[in-house]
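A protein chain is absent from this complex, but the other protein chains hold their places.
Chain lettering (A, B and C) follows the sequence in which the chains are written, and residue indices restart at 1 in each chain.
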Amino acid sequence: MKLNIAVELVYSFNEATQILACIETSRSTDQEILAEELRVAPSSKLFRDKDFAGDRRFRSEVNGQVTISYTATVENKLRQLLPVQGRQMPWTELPEHTLPFLLPSRFCPSDIFQRFAQREFANAGDGVAKVMAVLRWISENVDYVHGVSTPETTAERTFVDRAGVCRDFTHLGITLCRALSIPARAVSAYALGLEPPDFHAIFEVYLDGAWWLVDPTRLAPIEGIVRIGSGRDATDIAFLTTAKPCQMIRQTVQISAA
Amino acid sequence: MKLNIAVELVYSFNEATQILACIETSRSTDQEILAEELRVAPSSKLFRDKDFAGDRRFRSEVNGQVTISYTATVENKLRQLLPVQGRQMPWTELPEHTLPFLLPSRFCPSDIFQRFAQREFANAGDGVAKVMAVLRWISENVDYVHGVSTPETTAERTFVDRAGVCRDFTHLGITLCRALSIPARAVSAYALGLEPPDFHAIFEVYLDGAWWLVDPTRLAPIEGIVRIGSGRDATDIAFLTTAKPCQMIRQTVQISAA
Amino acid sequence: MKLNIAVELVYSFNEATQILACIETSRSTDQEILAEELRVAPSSKLFRDKDFAGDRRFRSEVNGQVTISYTATVENKLRQLLPVQGRQMPWTELPEHTLPFLLPSRFCPSDIFQRFAQREFANAGDGVAKVMAVLRWISENVDYVHGVSTPETTAERTFVDRAGVCRDFTHLGITLCRALSIPARAVSAYALGLEPPDFHAIFEVYLDGAWWLVDPTRLAPIEGIVRIGSGRDATDIAFLTTAKPCQMIRQTVQISAA
Partner (left out) sequence: MKLNIAVELVYSFNEATQILACIETSRSTDQEILAEELRVAPSSKLFRDKDFAGDRRFRSEVNGQVTISYTATVENKLRQLLPVQGRQMPWTELPEHTLPFLLPSRFCPSDIFQRFAQREFANAGDGVAKVMAVLRWISENVDYVHGVSTPETTAERTFVDRAGVCRDFTHLGITLCRALSIPARAVSAYALGLEPPDFHAIFEVYLDGAWWLVDPTRLAPIEGIVRIGSGRDATDIAFLTTAKPCQMIRQTVQISAA
């Protein structure tokens, strides 16, 4: 599936401010970038680098009103769906780079969910079956509602609220998987079909030697999702992090079938 | 300075449990390991690996009552003290691997401290001077008291409590440094002179191209500190993480001048 | 049922400290006090008063090591069990004094549980049936375990932990009832059969024009419970509140059938 992406972020900075932006799409075998363009206006020196998972991001110092725009055409090839089978690996078999994703993090306090996770999912089968049970539980128990959560809402709170948006669904899914000793990481994405269009948050679980993408909101078709970056939780995958407070002027995200 | 370290952790597990242990001392140019021995009884297969910063840890699967013991003789060579000068690097100049240590984490919510950090430290000078001002502020405003905090206490709460132990001092120090855009990471250590002897938590700041070790509690002399590992906060540097609940039976940490 | 109660609280105060103590048993038609004695040593002037619900408490100023002892023999007459029927009253029909117990409080944040309470209990019937459903849910989903919670644990956290002690069961029960618009208040008590013996926390719901006592832990027989006082949550019913920090030296609570 071929997809066109167009993002425009317009922010106002009161003073020279260091920023970190994660808006460029991932390069991977199942996600080919056919064309892309990144612009910052007024022009500003960009320092490009990659996060620990190899995804692209850039840093810059900006001031005044700044427009960051990014357009891309991406071809989604054979998207790997969560397989029918796929066993959970014990800690001792997991590759080193997956270990941070077993541990609790700010928005995903998996340690306090151990008892609930055992009670609810101990008999849900292994690996993929367990993850499917987690996704089903979320779908049956949490409502997709705007206005209940804030950017500071943790999975603990969403578990009580029983409502939230993609970010909250993702945090709760990650939390429950980690509580079950399945490595899970947050993924930022562009996704077809969100209403209103916005950045999407989903997550990946590590089963049988590979990361598998899942969308706990069930809002976007897997072939309509374009991966941006990954990390422990929303903190790591923010599309824009700034060293000082700033003001959002306008922000548009568009994605369409090419 | 030559130091002898002896740790014994005795824990009881109700079922086969995956564990991750970070108790072996770091190898570095200023910290030479002259001798060491790690034993797990009953004998259990150990999977050795390194964390992202190159420090050693091991994983294993254990069951029943388990004793993990580690002894080492370490020579602390020319310990690098925080230099008199040492400028803060802007985000755009920082090496990639330091970026995660600019971001808020579970116990170090630096984002909510930005206003306080600016109010208190904006005029404290650059780099080393700023870090010294943070350490002075902590020393003057926070009491070292057992029993006020728990393993779940965040820097937000310690800032209100105005009391805590090494872990809390470290979280608050890291939080304030990150709020000032100085990368800061938690470090676990063995330290001479703690009463009662225990694992120690300190932190490192990244200034002028290097990580510098600081002890916000001022409890241990820098040459009496032996580094174990590092990470975002206490979650990453726990000496023992277990996939399932377990019971501590006994735990002793000893360090003495050799 | 006739019950003997003996409490001894030994605390150490570093300086003259104002205290508020709620340890005397309630007087009510179904709880007759046959004999009682309250002593504070060294002798100290006691200021007796009553809380808003008419239960007794006293204030004093103490210093040094202080022993507060209270003994009583109480006859539990026809204890009123939660009736088979008993309708929930709409806000507009509730007496004024019950309204504070509809609102969220520190340990009972009922406002964030509205969605869960509706999802889980909307079809559980009215009044008594709803309260019974709440008690059943707690009994089936929360384990009675020491060491999981602290005196700061809220119902939000217990809902995630799925474990706690009487105080936590009570806070969760109150929270769910208030979320369903049923007034609920915390009650402190002496109770037969607790192991180890300690102050007990239970709660009362307001249905059909009266407060009804329920024990969400199901640990003590209703006729073995002796009421002390009531309030919004644990803050209001603490057996001892002090204006300054102090140290507990020893504390014993005994209750036995007379």
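The rule is simple: a residue touches a chain if its C-beta (ideal position, glycine included) is under 8 Å from a C-beta of that chain, and two chains touch if they have at least 3 such contacts.
Keep in mind that this is a model prediction, so the values were computed, not measured.
Across the entire complex, contacts from the unshown chain go to B, C. When you scan C:41, C:81, C:243 or C:258 for touch with the missing chain, the hit is C:243.
When you scan C:6, C:20 or C:133 for touch with the missing chain, the hit is C:20. Contact with the chain not shown here comes from a single listed residue; of C:28, C:65, C:139 or C:235, that residue is C:235. Summary of contacts with the chain left out: across B:32, B:49, B:75 or B:161, the touching residue is B:161. Residues of chain C in touch with the missing chain: 18-20, 45, 47, 49-52, 59-61, 90-92, 96, 99-100, 103-106, 109, 114, 181, 235-236, 241, 243-245.
Residues of chain B in touch with the missing chain: 112-113, 115-116, 119, 141, 143, 156-157, 159-163.
Note that only the chains that are shown with their structure count from here on.
Shown here, the protein chains touch in a chain-like sequence that does not close on itself.
Centre-to-centre spacing of chain A and chain C amounts to 44 Å, using the average Cα coordinate of each chain. One inter-chain figure worth recording: chain B and chain C are separated by 41 Å, centre to centre, where each centre is the mean of the chain's CA atoms.
Taking the mean of the C-alpha atoms as each chain's centre, chain A and chain B sit 29 Å apart.
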